[in-house]
Each structure stands twice: as structure tokens, then as C-alpha cells.
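These notes are about the structure you will find just below.
As you look at this complex, bear in mind that one protein chain is not there, while each of the others sits in place.
Which chain is which? They are A and B, in the order written, and residues in each are numbered from 1.
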Amino acid sequence: LITITSDFGLKDSYVAQMKGVILSINPKATLVDLTHGVEKFNIRHGAFILASAAHFFPKGTVHLVVVDPGVGTVRRPIVIQTKHAFFVGPDNGVLMLSAQNQGIEHIYQILNSEFILPHVSNTFHGRDVFAPVAAYLDNGITTAAFGPEIVNAVKPKFATVKRKANCFIGEILHIDDFGNIVSNITACKESFAKAVRVKLSNQSVHLLFCKTYGQAKGKQAIALFGSHGFLEIAVNQGSAAEKFSAKIGDPIEVEFKV
Amino acid sequence: LITITSDFGLKDSYVAQMKGVILSINPKATLVDLTHGVEKFNIRHGAFILASAAHFFPKGTVHLVVVDPGVGTVRRPIVIQTKHAFFVGPDNGVLMLSAQNQGIEHIYQILNSEFILPHVSNTFHGRDVFAPVAAYLDNGITTAAFGPEIVNAVKPKFATVKRKANCFIGEILHIDDFGNIVSNITACKESFAKAVRVKLSNQSVHLLFCKTYGQAKGKQAIALFGSHGFLEIAVNQGSAAEKFSAKIGDPIEVEFKV
Partner (left out) sequence: LITITSDFGLKDSYVAQMKGVILSINPKATLVDLTHGVEKFNIRHGAFILASAAHFFPKGTVHLVVVDPGVGTVRRPIVIQTKHAFFVGPDNGVLMLSAQNQGIEHIYQILNSEFILPHVSNTFHGRDVFAPVAAYLDNGITTAAFGPEIVNAVKPKFATVKRKANCFIGEILHIDDFGNIVSNITACKESFAKAVRVKLSNQSVHLLFCKTYGQAKGKQAIALFGSHGFLEIAVNQGSAAEKFSAKIGDPIEVEFKV
């Protein structure tokens, strides 16, 4: 089982080219698109998307990730082995959020030319390097065969949440296709409240704190913990991101009214 | 074989999370995306999309459908067994158009916690309830194992076509990605005509009645019976929906000129 995540979109044949390479090496591979709708070149967004889904896949799954603005420059191609799965992609932090959650065991730099395509283009390592490595991993090749172990992989510095009493200051990790605003604020005992004050895009608003979208009346905005485990701002059957002109990376401040 | 239909779009990892859950339970499942482009929260649109495709799949296929604006509220999760297939999703009518076409045999409420995820979120029953049930169904678990049989499932009240002589008054069920306007008017002997008068969006127009898109001259609008079996208004190599500013749910009146 190999999942594929990228910022390629689905209009081009890039994703299919990777699948062709994988199935040429490993005809029995089961391929699942995690998403190809990562915001282009947005490593943080790719890292969040991957971390939101990878743990739902079975033990031994290979996660192939191509959000790779530095392709063709010095950034290294890597394989990460965790307690649960394998990750293949660029050493730019995109793999680390999910891999750290699972417990990293080893990281290897991909250098062994035996397991990559004979001609490596300067612009598409997803197809020429990462896809064949993922196919061979799924075929049972051991991680150590791909190259030397490394210890200095790039760690993402995604913001940590600051806290003053019941007030949490974080940022927006993701805006989903419904327009729900997903922050990096996770549940704690203070966060079970009936209402919250939210500061976002230079607006300060009081919102009901709900358990589910359906509890909202009409088009009012609400706060809740979404299925990711992060605090979301949502508008029932509407777009919170539009309402608040919010975008990924924006700061967000949430005060829980106990 | 499991098909998956939703209004999630493909930008997020929601669909992949469901696939991860399914493949963790049933690694040999074949998964086919029916579409994830159902208009958000539009149960009628989801019901139409499902009904347009489900009968092309082999006997015993499991159709997993998540168009679920009431998630987390009192609406029930159900399994429907028809003469041809299985349907899993919310009891809000989205499954019924297709299920009724196939002949409903039994409907069960999903209550047996043995076949759902240990922690059920308030916002994503697609992943926590429907996906595991679909995986177990595909694994051969019998429908009666999931919970008690029910007889009062929600029936959709999608409009029926009214008729006065050669004039049919219906509504728009769907606008496809080409901009073709699909009505709920089906073929009958009166409907084999050379021309039609169509009333739509406060316009009344005379259109040629064709067998195929290619018969239209230039960018003229035409009427025809599409591959769904429903009367369509189309513009050859253009968008009829744009031309007439039409949208799903709009009334449409068609008079056949015999």
C-alpha cells in the first residue's frame, strides 16, 4: 500500500507518471491518493495534510510525498522509517510532522542509484527518485539499502501555541474545502467551554462553543474541536474562511469562557 | 468493490482518511471514487449522482455515501440491502433514489459498536462509522449484524413531473461539468419530436430536438435525451447552464412539437 500526496493538482499527468513508474516496478502495489491539492509550494500545508491522514493507514504503509519547491537544488531526498510506516520525499520538513507523531526510528538519504530511474530530470524527482524508491520499499527492500543513515534532517519550526490563563495564541494551519478554519490549538481541560472569544483578521468575536456543526443556528459562526483534534472556526453550511477573510498562517487568539 | 461518493472535494484528506480506515480492516478492497464533487450539503444532488452510476457496478458492490449535513445530530446511520447492491450512509434520503431503483430488500440502523471505530467524532461519521461498516460488508459480514431492521427510513420528496398534453413541467436535477442542464423529464412516446419549446429562467425559447450533441449547428442550444435517460438542454461545445443562468432545483417546462 502506497499513499501519494502532492501539490500537483489533477489537471496534469504528473501524478499518473509517478503511478506508471511505481506499477512498472511493482505491479501489485495498491495506490491511494492522499491528496494532490496541497497549496502549491506550501511545505507546512503538506505536512498538516499528511499528518491528518497518515495514522489511519495500516502498519507498513509507504507514504510518498512531493511538495518540493527545492527540487534540483541541494536539498536531499530521504526515506524515514517510523514505528508504524515509511515516508519518502524531500528533506524539507514536509514529512517530519507526521513521522514525529509516529516515532522516528531511522532516516536515510537516498543515494543508491540502483533504486532510482536511470535518467533523473532536474525538475521532477517525484517521478524519477521518490516514486521508484516507494515502489521498492513496498516490494520489501530494506530502508538501509537506499543510502547512508543521516541524523540532521530538516525539522519544521511550525509555531507552537502560546498561552496566558484561558487565552491561547496560535495560528491557522489549514482551511478545508468547506471553508472551516483549522487552528493549531489542541484540546485541554480548560478548553471545554460554552463560549469563546476569538481574535482573527483584526476582528474580535464571541462564538458559541459546540460539539458539532449541526448545533449552529442558521449561518452563525461557531467554534468546535474538529475530527483532526484541532480547534476549528466553522459556519454551518457556509464558509468561515470567507466570513473572516482568513488564510493559512494567520494568527488566531482564542479565549475560553468557562 | 466499494464505491465512495461525497461532497468533500479532493483538496482535503477526508476521502483518504476513509480509505485508510477501509484498507486497515479490509486490505483487499477495490475502491472506486464515484465522485467527491457533490454540491456541498445538497442531498438531492448526491442522490442524483449516485443513481446515475450505481447500476453500472457489479452485483454485490458496496456504495458508501457521505453527503451528511446532519452529522452529529439525531439522523440515523443506515445500511440498505437491495436486490443488486449494498448502500451505507446517513438516513437523510441520499441513498433512497438509487436504492429504490434497484429494489430495496432490507434497511438496518447501524448500532453495533463492534463494526465502527472505537472513538466516534461528532463531525466525521464518514470515517468513523460508514467507512468501517462498508469495509466489513465487503468482507462478507451480513447486513443484519450491524443493527435492528427499520421501516421508517427517510424518503426523498424529489419533485415528480407534471404534464398537460405535450407540455411537461419538471425541474433541474443536475448541471454537469460541460454545463449541460439535466432535467427530471424522462422519455415517453410524445417526447420524440423535431423541436421543443422550453421555459427556463424566465425565458421561453424554441430549440431543435436532437439525438446527439454533434447535430447542433455552431453554438446553438438544443434539447436531447442524455445518457442518463433524462431530457437535457445543451450547447454544443459550450455551457447551456451559463447561457440560461440555470441552477439545480430551478423549474423547467418543456413542450414537445410533434
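The definition used in the following text is that a residue touches a chain if its C-beta (ideal position, glycine included) is under 8 Å from a C-beta of that chain, and two chains touch if they have at least 3 such contacts.
Because the structure is a prediction, the values reported are computed rather than measured.
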| item | value |
| --- | --- |
| Interface with the unshown chain - residue positions in subunit A | 8-17, 19-21, 23-24, 27, 31, 40-41, 69-73, 121-124, 127-128 |
| Contact footprint on subunit B, counting only the chain that is left out | 1, 3, 10, 30, 32-37, 49-50, 52-54, 56-58, 61, 176-178, 211-215, 224, 226-227, 237 |
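Heads up, the rule we're going with is that only the chains that are shown with their structure count from here on.
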| item | value |
| --- | --- |
| Centroid distance [mean C-alpha coordinates] between subunit B and subunit A, Å | 31 |
